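Sharing a structure, written as structure tokens. Questions coming.
All protein chains of the complex are present and in place, except for one that has been dropped.
And then chain A:
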Amino acid sequence: MTIIEDAVPATRHTDDERTPLLEVRDLHVEFHTREGVAKAVNGVNYTVRAGETLAVLGESGSGKSVTAQAIMGILDMPPARIPKGEILFRGQDMLKMSGEERRKLRGARIAMIFQDALSSLNPVLTVGYQLGEMFRVHLGMSRKEAKAKAIELMDRVKIPAAAARVNDYPHQFSGGMRQRIMIAMALALEPDLIIADEPTTALDVTVQAQVMDLLAELQREFNMGLILITHDLGVVADVADKIAVMYAGRIVEQAPVHELYKRPAHPYTRGLLDSIPRLDQKGQELYAIKGLPPNLLRIPTGCAFNPRCPKAQDICREQVPDLMPVTERDGGELPGRASACHFWKETIHG
């Protein structure tokens, strides 16, 4: 697919080691509603490098999807507002770009896969037309060329008999096949970064395994960065390189995948891991995090997790903990690890 390089000359091969693919710095997003200002994202920082998979883990309302939408530039503004923060794509702040510049990146360099393929595809257009649209709009191809490309893509994502199905409508495909079409669409222009927002939540486990495998395979092949947004601790363990755990619009813990599961450094992460049913717990009570996720209109003062935290002290109710680097007991470095808990030492070292 060499044509793409000519059409989108910009930055594809200027990947130097120091500038990460994507860097989110102190991002804030708020929504103005009738009941007040809902602070959905409150200072999120993360980086993604080429070929790397970052999993963003969180419950509904934790701000994981809003962050992704801000990166894609698909937030409805208003009611959303980004009062503060930077989103650097290869060192350039996308929030300062013009609409025209962002449009060139969106879809071509950064693509997104949504959760619900049925409602993300247009029901009255054939999938071939929708896939081909990418090539017609971004690369100015003719309809015929675009259709040939669409068939090629459908082959790529292993849709059987692609040439025969290119003129089918979305409702004629099964859930798993529709999600493959979404993946094909995201891959069309060989982006550098893919954001997958709960890509398999609506699918059955056997199909989920197929789709995740495909995504991982294509990511390796194209050396793409992948942001995987999910609430499923199982999916994360299978594919992620590093994890950012979000709670009430902030990252509460960051760690490489193996480290996080072995030694969580935040009581919320620990609680999530402990509430997974384990074999030896059969017949016993499951560990449950008490209480409910916070209302974003009234985020608790201090650490947002303090009303649900078994370790909470006075300081937790008064002072918002910063995301601090986590170290070994003897002060040895733990690269890539950070926790936003006043008592991370007690949490990780027991």
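Following the convention adopted for this analysis, a residue touches a chain if its C-beta (ideal position, glycine included) is under 8 Å from a C-beta of that chain, and two chains touch if they have at least 3 such contacts; residues count from 1.
Note that in this section contacts and distances are computed from a predicted model.
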item: Chain excluded from display, named as in UniProt, from "Dipeptide ABC transporter ATP-binding protein", "NADH-quinone oxidoreductase subunit H", "Replication restart DNA helicase PriA" or "phosphoenolpyruvate--glycerone phosphotransferase"; value: "Dipeptide ABC transporter ATP-binding protein"
item: Identified contact with the non-displayed chain, of A:74, A:286 or A:315; value: A:286
item: Touch criterion as defined above, residue of A:237, A:299, A:320 or A:334 at the omitted chain; value: A:237
item: Touch criterion as defined above, residue of A:142, A:172 or A:275 at the omitted chain; value: A:275
item: Residues belonging to chain A that touch the chain removed from view; value: 59-60, 174-177, 204-210, 212-213, 231-238, 240, 257-258, 261, 271-273, 275-277, 279, 281-283, 285-290, 292-293
